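What follows is a single structure, and I will ask about it in a moment.
Complex shown without one protein chain; remaining protein chains in place.
Chain nomenclature is as follows: A, B and C, assigned in order of appearance, with residue numbering initiated at 1 for each chain independently.
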Amino acid sequence: MIRTEEMLLNVGPQHPSTHGVFRLVVKMDGERIIEATPVVGYLHRGTEKIAEDLLYTQIIPYTDRMDYLSAMTNNYVYCHAVETLMGLEVPEKAEFLRVISMELNRIASHLVWWGTNLLDLGAFTPFLYAFREREMILNFLNELSGSRLNYSYMRIGGVKWDAPPGWIEKVQDFIPYMRKQLAGYHDFVTGNEIFLNRVQGIGKYTAEDAFNFSLSGANLRCTGASYDVRKDDPYSIYNRFEFKIPVGENGDAFDRYMVRMKEIEESINIIEQACEQFPKEGSILGKVPKVIKPPAGETFVRIESPRGEIGCYIKSEGKTKPYRVKFRRPSFHNLQILPKLLVGESMSNLVAILGGIDIVLGEVDG
Amino acid sequence: MSSSGIVFSIIAICAILGGLMMITLKKVMHMTVAMILTYFSIAALYVLLTAEFVAVAQVLVYSGGITILMVFGIMLTYHKAENRDEEKVSSFRKLITFLSVATLGIVSYFLVAPVDFVAEEIFVGDHTKAIGEILYTNYIIPFELVSILLLVALIGAVLLAKKDKEEANE
Amino acid sequence: MMNEIMTSQPSWLNVLKFTGLGVALILVVILFVTYAILAERKVMAFMQMRPGPNRIGGKLGILQTLADVLKLLLKENITPKSADKLLFLVAPVIAFAPAFMVMAVIPFSENVTFANLNVGVLYYVGISGLSIIGIVAAGWASNNKYSLLGGMRAAAQMISYEIPLVLSLLGVILLTGSMNLNDIIKAQDNVWYIFTQPIAFVIFFIAAIAELNRGPFDLVEAESELVGGFSTEYTGFRWAIFMLAEYFYLFAMSSLITVLFLGGWQPVMFLGFIPGSVWFALKFLFVVFLFLWIRFTFPRIRADQLMELGWKVLLPLALANVFITAIIKEIFFR
Partner (left out) sequence: MSSIPASSFLLLAIILFCIGLYGALTKRNTVVVLISIELMLNAANINLVTFSKYGLTPNLTGHIFSLFVMAVAAAEAAVALAILIALYRNKPTILIDEMDDLKH
């Protein structure tokens, strides 16, 4: 390597592969990255600060905008936190609807990741395939919540709407179709030699590193550490369903890819079981007081979002507005390992690694 | 003037123009681009001399060669003030060099001017085939030697440019 | 034709004749390019389950490309403030001119060859290599880091792929005993070279994709990595010139593959009553379709992997192919 002059390159905030307004200042020697510094905050909206001045119910729409690809899980973690604080009982039917919608959302989110990650790697077509299936899921969620992206479907103590007639059957019909398509995805991409060369052995780290950087979700499970809040700290009614936690071995970009692909399968399994056990009767909203005023105290709950462990901390002083709301946003934590991974890699690997981490900038910047 | 005469004049003007631009321009990139003109004109000249194979070889070798030189020019001088190198050469030295080179040119002109051979059709048919046959019969030993030279140059260049051990460990 | 120009007396008639022929060829190629772009978008849309261009010129979007070109013509030609103005202007020309020059040697049918050079194959390879200089120059002159990286990648890619490309041709040249493209077509009277030189075909095809800078080897532009590579700073018609050059090369390279490996205008047996130009067009369109298909199927390869493929896989394979072909020819076809 000739020691040519180092070059400072601003990747982003306007760059096709930064998935939003994310900036990465990389110092390069030719195409080799010497140092990478992520610069976040371009999309910071101060959700947590705004929440301090809102009624408890008014905060729900703000949670949609954090991880806009899986708004359901964000809704849920917030509602779950308030419910824990108030000790509210959630009706069974509502829990089923929550689980089905969350898992559908997880599939939709992973599909976006699948498409965009391959787009980063230079394959254009898978993106459109992924969006075909995502479109169907968005239609389901649209029928359920009246919105395609920012659902605000969850309510404190239940959900907003009951499933429309025939909705569960439609979702059940979708399950075999999605399985078939998933097999097609594997045929199309997973066995591709160029794809394997691009992701195998790229952005490798160990389980220890992952824990030290407090990674979660597929970014943690790709190293072989089996940790999933749905299993390890079950919430909602996840303990009623049978599903596996897919883990990787090497902790490289390919394992992250495989873990997410298998997670789609497991989500399908959960939806299948949930649809079978779905109670026909029952209310969708628990006994919730007119004015939500949790008793003084604090709580922290965590659930598994498509991107990892999302947590919500609420401190209440017994008023109608929270004293402090704090979200543990998994994308933000997952991003922390990026500078370590990028050193010594090339520009092409940069997009592969960044795409493999699967960040959503709305969540990173809060 | 026949059409070949016109073609020759155009080619000659292009070649000289490229050369002059190479000397006068300041940036390495501009110089290399100017040289494309010259090398390409020389290739055209070969076509005029019915040496198609040599012409094509010229284009093939120099299009790659120029690209490499450009890359080196960029790699080693990027961001640096390129015209720094002009200032340091004194105009006296330039003048002296110019005068001596011009003298050489004029002297050789008088040597060359009386040359008046007649062009002959040296070979009717496929030049390329004939060149190949001669290369593999009369000139087989020089040909093999050149291939060995190229191989040695290749290996030598790789070794020279290879990373030092301690540097790789850094 | 070349010798005709040389020997003919200069007259306005001749000038008109040759200019007219050149203009006719350029019009044909531009017509192809117009519809190649439309076809690319339509094929891509078909493979991706969407309608594709369908607004301008009826449901098939027949006038879409024209509208696009019009748009590009009307756009402002921006020159970045810190760009090297002269080279920025000249680079598209350097990239485009060879793209048209290579058309001269390709025999489109029995009678239509513009220059029947006896070094046709080498001429094509040599001239097409010149375009890279334009791309490197464009990358440097833009004074943009992404462009520079794109330009450097172009140079590296060209060096790694030119050699397997030429070497894979040697097998064909050995079997024909000539570098004249017309002779190569005539030598495929009975059997196409794709059957006798399958390895050469595969190597040539891969190297051709790299040479054309098309997916999966489109590292030079690599929009997800380098934004637009060498053409990041180019706008309006200058950018269009680069695109035009790219599609000209698509045309030329598909024609060359048709000539070298698919028998050019030679008909498939029993179907000799169909004119040669139709056969040429059919094979040619098939090759173009292959290029498009590959582009939409594969992810982009990484720069170092590309060079590894070029130097460590394709080059030894091409050498082995030449060696084996030589031996076989020496033993069986003496």
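The rule we apply is simple: contacts are C-beta pairs under 8 Å (C-beta built on N, C-alpha and C of every residue); 3 or more make two chains touch, one makes a residue touch a chain.
These numbers were taken from a predicted model, which means no experiment stands behind them.
Mapped onto chain B, contacts with the missing chain fall at residues 1-2, 4-5, 8, 12, 15-16, 19-20, 22-23, 28, 31-32, 35, 38-39, 42, 45-46, 48-51, 53-54, 57-58, 61-62, 65, 68-69, 72-73, 76-77, 82, 85, 88-89, 93-94, 97-98, 101-102, 104-105, 108-109, 112-120, 122-123, 127, 130-131, 134-135, 139, 142, 146, 149-150, 152-154, 156-161, 164, 167.
We take it that only the chains that are shown with their structure count from here on.
Taking each chain's centre as the mean of its C-alpha atoms, chain A lies 60 Å from chain B. Centre-to-centre separation between chain B and chain C, using Cα means, comes to 27 Å. Contact of a single residue of chain A with at least two other chains is seen at positions 30. Under the contact definition stated at the top, the residues of chain C that touch 2 or more other chains are 152.
Those residues of chain A that touch chain C in the shared complex are 7, 9, 15-17, 30-31, 118-125, 128-129, 132, 189, 192, 194-195, 197-198, 346-351.
By the touch rule above, chain C contacts chain A in their complex via residues 44, 47-50, 145-146, 149, 152-153, 215-216, 218-219, 222-227, 296-305. On the chain B side of its complex with chain C, the touching residues are 1-4, 6-7, 27, 29-30, 33, 36, 40, 47-48, 52-53, 56-57, 59-60, 63-64, 66-68, 70-71, 74-75, 78, 126-129.
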